[in-house]
Structures are given as structure tokens and as C-alpha cells.
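Worksheet: the structure to be examined is printed underneath.
All protein chains but one are shown at their positions in the complex.
Labels A, B and C are assigned to the chains in the order they are written; within every chain, residues are numbered from 1.
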């Protein structure tokens, strides 16, 4: 493994240890590389909305974690500016979701990421887009 | 109160009773009118991200609930298509947020809503926009 | 008029002089204040799409100009990052549109603006949202 991917993993390990909401969500980190993340999450009964399917905030929250794990992992503290999500298939209790974050643009001050969420049948359930601002501050001591 | 606002409240009461995630979030419904909702939510310790502030999914989830309570309350089951959120101020543990959903467009098949989230100092912390598709199905028996 | 609004007008006058596409669109500047703009545009025959109504790019372009005139006018060169638009009513040849840009958030490095477009019957036809990055460079000599 190259040094940049190793640093990326250290940053995300540090983030995940302090991220109580991602812990509540039951997120497992599957793969971290520079500017990239892949995470997994099972859908539990307490995640449903008034219609008995997963609340829209559940898929968004998962995507937002994947986004954070990808855009911060060069050890450059980044802040979400504008994020959007499209829902293309209902998510059910018992589903296991995988979110994969890809870097579309890595600018000096800003970045753009696309996160696709799929279920255990490999069906795409949501499409997230996030723009971040890079503060230039380190998360971990250099 | 007019009949339409009364029906709107009945729809949201029904939704909220089944919405386990909104219950976990600690959402309180403050006001419901036809095409409108206003809700409140306190920020708890278990809602933080890896940086010790509220996870972006928390504000999104609150706004998404306010959106659902506004766009479904004509007893016309609606599905979120595209939603986006901008974060303009960090949310801290101990904050109490209020989300207000306003109807920008009420089309026959689709609708557009804007939700503004403010904290207890009346500072705007997030701006949400949601487009829904109206299925034409009733949530409550007519 | 205060000095900041006066500078805002000077910046927009300078921008508009060089903005050949806004000139082609037939944009007239109605009002400029710090972080604010209001512009007008008539819809011409050459602006239609394949269905005989105004092309979506026409309303977007107008809103994007209003956005630029609002977010740059503190003489701080700004770059659009993420913009979105919702179309709520068809625009016809012969309509006269007015776009009003309001500043939702004025951060040091970024800004958020909402632009509403209405037609001559005061009907809202489109809703635009724009996030910009502020470069810190001046447009006009200080």
C-alpha cells in the first residue's frame, strides 16, 4: 500500500472513532483510498419513516459519511457546502446498503464527489453529490 | 380551523406515529397547515460526527421529515425525488433546531418545497429544497 | 446611497459591459445593492426549445447572471461551484422575466444565494440556488 492510502486510512479510522452517529447507523468501513471510500450499513427497524420504509435521512446520512471519509482523507479538514441526493428505489428493513464515494474533482480549495448507494441485490437506491470546501487544517498531527 | 388544515394535522399525526426514525431524532411537531409544517428537535451527544459537531445527516433528516409532513398532508401520498441541502452554520450538541417547510409549488403530479432550519439563536444553519412526485394514493381512508 | 451599494453598482456595470452573453440575452439591470441584484429579460423567438417554449438554459442563464451580479459585487471575485434550478411554470415567447437574487449566506470563503424568477403576471417560473467560492481577488482597482 502506498503512503497516501495509508494516511487516508488513518484519517478515517480517527474520524470513525469519534463519529457517534455513524456508529449508531451501524456503518462498517470496507475500503479507504486517497479521495475514495466504500462503506456498508444494514437497515434496522428503527430507521423507518411513516410509510414503513427507510427514512430518506438514513440513505443521506450514510452517503454523507462516505463523502466525509473520502473528502477529508488527505488530512485536509473539509466542510460540506452543498449536497444533494436522488432516491431511485425504496430501501427496506433488512436491506444491506453499500455506499461508494468517488472523487470527481480535487481542487485546491474545493472538491466534488459522487456517492452511489446500492442494496444487496446490486440495485442502485440513491445517488448523492457533494461539494466541499477545504480549510487547509490537518485532522491528524503531520 | 378549516377542514383542510384539520386533515393535514390528522395525516401528520398518523405519519409521526409510525415514523420510528423521526421519533429517535426527538422531533416534536409544532404546527401543521395544508402544505406547511414546522417542527423542533434538540441535538444530542449521539448525533455528532467525527469532528464533534452534528453530523450533516442530522439536519438533513430533520428537514426531510418536515418536507414529508408538508408534501403529504393533503392526504396525497408523495415520494421524494430530488433533495438538496446547504449547510451555512455548524450545529452543536445542546442546540435546539426548528425546521419550517414552505410550499413553493403545488403541481398536480409534483411539488417543490423549501425548508429552512434555524437554531435557538434564530441563526439559519441549513437550507433544504425538495421535489416530490404525487402518487395520487391516500394515506388515510377518505 | 451608501458607499457599499455604490461600489456594488460599479462592479456590476463593469461586469455587464464585458458580458456578451448577458447582452445577447437582452438583460437589463434593474437594481443592485450589496449582495443583491434584480434584472429583467424579454423572451424572444430564438430562445425556444424543441417544444416551442423557452429552453431551460434561458431561465438558468438569466438566474446565473443575477447570481454573478449579486455574489461578485463586494468586489471579491467569486466562482460558481454548485448551482441548481427548479422549473415550476413554462416560459413563453413574449414573456418578460424578472430575476431577483438574495444573499442567504455571506461567508468569508463561500456564499449562498437564492434567485427567484417571475414573469409579467408575477407568477414564479423558476427557483435557482447557487453556491460560490470567493477568491479574494478584486474585479475593480481598489
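Going forward, a contact is a pair of C-beta atoms (placed from the backbone, for glycine too) under 8 Å apart; a residue touches a chain by one contact, two chains touch by 3 or more.
Predicted model, so just to flag it, every value in this text is computed and none were measured.
Engineer: Give the residue, chosen from C:22, C:76 or C:119, that touches the chain omitted from the document.
Structural biologist: Considering the complete complex, C:22 is the one touching the chain left out.
Engineer: Of the residues B:9, B:84 or B:119, which one touches the chain left out of the display?
Structural biologist: Looking across B:9, B:84 or B:119, the contact with the absent chain belongs to B:84.
Engineer: Please identify, in ascending order, the residues of chain A that touch the omitted chain?
Structural biologist: Within chain A, the residues that touch the unshown chain are 84, 86, 88, 104-105, 107, 112, 114, 124, 127, 129, 131.
Engineer: For chain B, which positions touch the chain that isn't shown here?
Structural biologist: Residues 81-82, 84, 109-110, 112, 129, 131, 133 of chain B touch the chain absent from view.
Engineer: Footprint of the hidden chain on chain C, which residues?
Structural biologist: Per the touch rule, chain C residues meeting the hidden chain are 14-22, 24-25, 45-52, 55-58, 60-62, 64-65, 68, 77, 79-87.
The working rule: only the chains that are shown with their structure count from here on.
Engineer: Since chain A and chain C are copies that touch, just let me know if over half of their interface numbering is common to both, same, or not, different.
Structural biologist: Result for this pair: same.
Engineer: Could you tell me the distance, in whole angstrom, between the mean C-alpha positions of chain A and chain B?
Structural biologist: Roughly 22 Å separates the two chain centres.
Engineer: How many Å are there between the centre of chain A and the centre of chain C, using C-alpha atoms for each centre?
Structural biologist: Comparing mean C-alpha positions, chain C is 33 Å from chain A.
Engineer: I need the residues of chain C touching at least two other chains; which ones are they?
Structural biologist: Expected reply: 84, 112, 129, 131.
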